[in-house]
Every structure is written in C-alpha cells, then in structure tokens.
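My questions will all concern the structure given below.
This view holds just a subset of the chains, kept in their places.
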C-alpha cells in the first residue's frame, strides 16, 4: 500500500464528483433561461460532454500534456498512444480521467451565455474548437509544462485555465451573437427572467458539491492536509460570497435577489479556485467577499453599460471572478503573496498570466465565432427566436401537459 | 324561456376561496375558473431582476365564469363587490353577457332546467 494507490483513488473519486457538475451546469442554465429553449440547453450540455470527452481523448490531452514543444503546446499521446503508467504522481488512468472531465467543463460555461439565440450547429463547432485548441493550449501553458508554468504562474485548480478562459469565450460569443430579441428596447436593458428558480438552485448546489472534487482534487494528493485545507477555503469563500451577494443585492435593489444570490455562491467558488490550496482562511473569506460583490456589480455593468446579453451571468461569474481570483493569488498566497510579504513578483506574474490567457481566449474565440458569423451564420432566425428553439430546431417542447 | 346570464368576475387570485364560499351560500352551484393574466388601471410593476428592471405588466388574475338564471344577477354582483372590495386598484371588474341556451349533457335538459344543479 502506497500513497500512490490512495492518491490515484482520491483523484478518481474527485473526478466523479466533478462529473456531476455537468448536471449542475445544465440545471443552472435551464433554470435561468426561458422554458421555450430548455431542450436546446439540455442538448447543448449533452453534446458538450460527448464532444469534450472524445475530442480531448483524441487530441486535447496530447496538446495539453504531451511532450512540450517550445513552451507552447504538447506534441504526443494523441489517442493516448504511448501513455506512461503514471502521471502527476498518480496512475495515468486517474490523471487522464480527471483532466478529461475538466475539459468539458470549460466549454460548458459558454453555452449558458449564448443561450436563447445561437444556432445549435454554431455552438457545436465552437465547442469542438474550444476543446481541441483553446482549452488544451492555455492548459498546456499553465499546467502542461508550458511557458507560464515555467514562469511561476500559479493557477491551482483552474481559476484561469477553466473559468476565466470559459468566461472570456462566453463574452466573445455573447457579444458576436448579439442580445436576445427584446433584451434592449430603445437602448435600455430589460430583464428576461429565467423560468425555474428551484432548478437553478439545485444546479448551484450540485455545482458546489462538484467543486469539492474540482478544487481539493487538484492537489492530486490526499495524504497532505493541503487538500482538505483547499476544501475549507472553498467552503468559506462560497459561503461568504453567497451572503455578500444576497446582502449587496438587497442594499442595492431593495430586495434580496434570488438569481444574484445563486450566482454569488458560484462567484465565490470560482474566485477561490485559483488559490484554494495556498490562501489561508481569512484570504478565502476576503476573496469570497470581493467576488460576491464584484459579480453583482459586473452583472449589472455588462447588462446595462456594455450591453452584452448574458442570460446566466457566465461572463461575470466565471470570466471576472476567475481572473480576479487568479490575480488574488499574488496578493493572498501565504508563501509568496504581496500581503504576506512575498513582494510584487508573484502578483506581476499572475497579472501577466491572466492577461495573456485572456487575450488568447478572446482572440481565438473571436476568430471562430467571427468566421462562422461571416459564413454559415451563428444566429437563429427571428421566427425561431420568437417561438423558441425547442419547437423548431428540436421539434419538441421541454414541458408538455395536454 | 327565462333569461340566462353569464357573469364574468375578474379579480385577484388571493380572494378566490372566499368568493367561492360566499357564492355557494347564495345558491350559485356551478362555476368555471380560468387562470388569466390581466392589466387595467393596475399597470403592473417594475421589479429588479439581477439588477435589471423587469417590467411585469400583466398580473396573474383569476376569472370566474358563472351562468345563472334563478339566482339574481344583482345578488351575485353585490356579493362579489362585498367580498372583493378593498378600495385598491386591482379589485377587478365584472362583465355581464347574455346566454342563448344551456344544455346539460348528462340529462339532456336545456335552458333554465339545465342550470338547476339539484339532484
């Protein structure tokens, strides 16, 4: 019996917890959007899992964790051919399983932001590209031995690699596809409320559950208290951000906003992701507090000033809080953070890394969405939008009573 | 054939149970209920949803449709007024229509007879 076995087991179990996050994402997206597009959301989530896993198996993993070429990209292990026996200190199979499930998660973030007006085929093409190129490329830089990791950039569980990247792609997608019909009238934003808050709440709690695989699992090492420490910081940041969003929305808008409270939990969880293992409890609380509040401000800002229509708040929750959280590592890391006497060096690296990854995610997704927009089109017809994607693109309604 | 009248009462869902009870007491035995959305003077309201104004300009209302013949229309109206009146906008409206005929499927009775919900 060695640590090797126990850690392999742990990483495997953590992956399974992460897998359920797909159910969480599905329910959050379904709940926060209109009932007439619920089937489409479901189909997007299923196709994301399917494509994510297959594409990552074929090329994504190779690009991300294959033999490094110039700090930019991996170059072997396509189809897992020539895989080693172990990786990251655990059985190769555990390692790959964990990574494969992460891969699909990143893409899923985009599906909520472009909900309600995007062609199914356009989303599918983007998803393939994201899981073949965007995610593995940036993932290689950060985790696969690429230049950012060599530089000392720290992203513990994917605050940037998964969430900020997903969020920035979401930003581009939502911008290029344009707002849903009726979202802006005479230049003023109008709310298009989601159709099922309890389902969205279920989704958030399932995501939170999965996050205890996502963050603690990322140590790949259950023998160290760091893993459980990461769980506690995850719990604290999520809790504080939930409360912060609830109170802040109450102060700002007069009533505790349900949607923002649910998003608040996610904001805190995303915010802590990059540094869960290396910030202390107080760091976690402050990160949760800031993320909870900044998310609320950002949701309104993006909705009303930037005028990008993001039905589920993915840009603010994943993009903003993912980026913020990664930068906060430079402030709150108990070993090298500015506030803990570590000076500016790590902070600089973190900011640099976030900028590079953000710029890459934005440019690459602009290319894909841009080319599709010019050619096949990314937006459904006005009629389809009016009557719902479900009825026309999938020939069925999500809910049937008579 | 004596006159048969249809009375449509559109009002707040909250008041429904009480109204139904009172109408029963004056002998109204049959009714059909619709869940509708409405606006009138009560123009809806603006809530905040995720920090963005959400205009709810149709409010959930309930419509009771009552066809009467023996029970006087005026009695139904006065009961409705009594139960539903709060003085606030949104108390609702009553619409009166003429009914040409009524048939009770089970017995084949027509007109006023068809409305006699006594066994």
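When the chains are written out, they are named A and B in that same order, and each has its own residue count from 1.
Criterion: contacts are C-beta pairs under 8 Å (C-beta built on N, C-alpha and C of every residue); 3 or more make two chains touch, one makes a residue touch a chain.
Everything numeric in this text was worked out from a predicted model, so none of it was measured.
Visitor: How would the full complex read if you wrote each label with its copy number?
Guide: A x3, B x3
Following the convention adopted for this analysis, only the chains that are shown with their structure count from here on.
Visitor: Taking each chain's centre as the mean position of its Cα atoms, how many Å separate subunit A from subunit B?
Guide: Roughly 51 Å, centre to centre.
Visitor: Note which residues of subunit A are touching subunit B in the complex, please.
Guide: Residues 188-191, 193, 249, 252-255, 257, 259-260, 263, 296, 299-300, 303-304, 313.
Visitor: For a test of understanding, state which residues of subunit B touch subunit A in their complex under the given definition.
Guide: 47-55
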